[in-house]
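Shown next, in structure tokens, is the structure this report addresses.
Apart from one protein chain that is not included, each protein chain of the complex appears where it belongs.
Going by the order they are written in, the chains are A and B; count residues from 1 in each one.
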Amino acid sequence: MLHAKVKSETLKGIVDIVSTLVDEAKFNVAVDKLTLKAVDPAHVAMVNMTVQKDAFDEYSADETELGVDLDKMKEVLRLSRAGEVMELQQDEERNRLVINVGNITRRMNLVDTTGMSDPKVPNINLPAKVAVNSDELQKGIKAAESVSDHIALTASPDGFEMFSEGETDSVSLKLPKDLLISLECKEKVRSLFPLDYFSNMVRAIPAGTVVTLSIGSDYPVKLEFTMADGKATVDYLLAPRIESD
Amino acid sequence: MLHAKVKSETLKGIVDIVSTLVDEAKFNVAVDKLTLKAVDPAHVAMVNMTVQKDAFDEYSADETELGVDLDKMKEVLRLSRAGEVMELQQDEERNRLVINVGNITRRMNLVDTTGMSDPKVPNINLPAKVAVNSDELQKGIKAAESVSDHIALTASPDGFEMFSEGETDSVSLKLPKDLLISLECKEKVRSLFPLDYFSNMVRAIPAGTVVTLSIGSDYPVKLEFTMADGKATVDYLLAPRIESD
Partner (left out) sequence: MLHAKVKSETLKGIVDIVSTLVDEAKFNVAVDKLTLKAVDPAHVAMVNMTVQKDAFDEYSADETELGVDLDKMKEVLRLSRAGEVMELQQDEERNRLVINVGNITRRMNLVDTTGMSDPKVPNINLPAKVAVNSDELQKGIKAAESVSDHIALTASPDGFEMFSEGETDSVSLKLPKDLLISLECKEKVRSLFPLDYFSNMVRAIPAGTVVTLSIGSDYPVKLEFTMADGKATVDYLLAPRIESD
């Protein structure tokens, strides 16, 4: 059972983060929090999210699973104004989610969660940690997009670099240590990533968010950040492309 | 003969209302007013409009008919700024309309009105009357669009509802009596309408306009409103879809 009230921008933040990777998602409802783990269909990226009860204006729940069509959630979110409170009510009998926003009531069938098993979050040890404003990541992605389909992330004791190379051109965004929020890096590490995935993930992060990237050499990158005044925590994990040259 | 000056936003309002249903229209010019009756090509919707002489800054006319290509009028309207006065002059000799806006002169051939007969406005008696702000209608339409191609309008002694139902989802906007501008309804009535027509008609109504809907059961809906500070009156009439279930 779930009955909750939540500001539309909080719900939008949650939906945007998840819908970058999947169209339908299984939310694990607990008495004190919502959690979600999902992998994209190509098994390249993963999201692991925890939303505490107090990210909601009101929250009362028993343990359950909610299979949600995220496109439908986006439709309903488009009907709300910023700051407006939305009411979510599970209708267990008809297996529906009922959403009230202002004078509008939207009833949507829940998605069958049989077969939507929770992916296992891999336990990897990434040697470098870079904390940076998401706006800087956006800038580096925008620069890379015209040059290549890939982006290399490099951390060194001096700073952080996003680098892309095409046939005739290359582009890099270099952030020396003093432009980073924090840097833990003993020796240079570098991994290459598919730009489209990295771009979609970073775009889903609200502007001005502090993102901590954990980087290794030819290893996945982890992006950690919080939303809803710290009451929601998100880990994104993205698999590397192995460089052929 | 017609020679008139009119604020561009007034002319734009008139053109938008009519162009929702037809591409070409016959305006009946009288000494003291313009009137127009038109039916869309599929004979589903009708507009009946009267624009009084004093909606214009200047107006001098003899009884005549003007066949106008509304797309061309829109082109000319795009050349004007809000508040700018446009001059319309019929050139009877060459069967043209000459429009001056600022330093620009546009001359356009009039459309042949032979065969553009005035449709007969049906005399129907609709038991319920709901007056509502057009912004609320917009909101209900936006909510309905992702769910179904149809929208049901229901009036009851308690209020007004817009309801749409798809295969898996439904959505409703409920406006209780106190959120309406006025309500006359003795018993519940309900009719179903094609959403695209209803949406296009409501979108053509300027934001913040008071619209009076007359509703019956499985009957057409009538939307009445005024524009140009009450100097233009419009009736839209839309045929119902008969529900099969």
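Assorted remarks:
Note that in this section a residue touches a chain if its C-beta (ideal position, glycine included) is under 8 Å from a C-beta of that chain, and two chains touch if they have at least 3 such contacts.
Nothing here was measured: the structure is a model prediction, and the numbers come from that model.
Summary of contacts with the chain left out: across A:D71, A:E84 or A:D169, the touching residue is A:D169.
Considering the full assembly, B:R106 is the residue among B:K53, B:R106, B:K129 or B:R203 that touches the omitted chain. As for the chain not pictured, it touches chain A at residues 136, 139-140, 142-143, 146-147, 168-175, 179. Summarising the interface, chain B meets the missing chain with residues 72, 75, 78-79, 102-109.
Throughout what follows, only the chains that are shown with their structure count from here on.
Chain A and chain B have Cα centroids lying 45 Å from one another.
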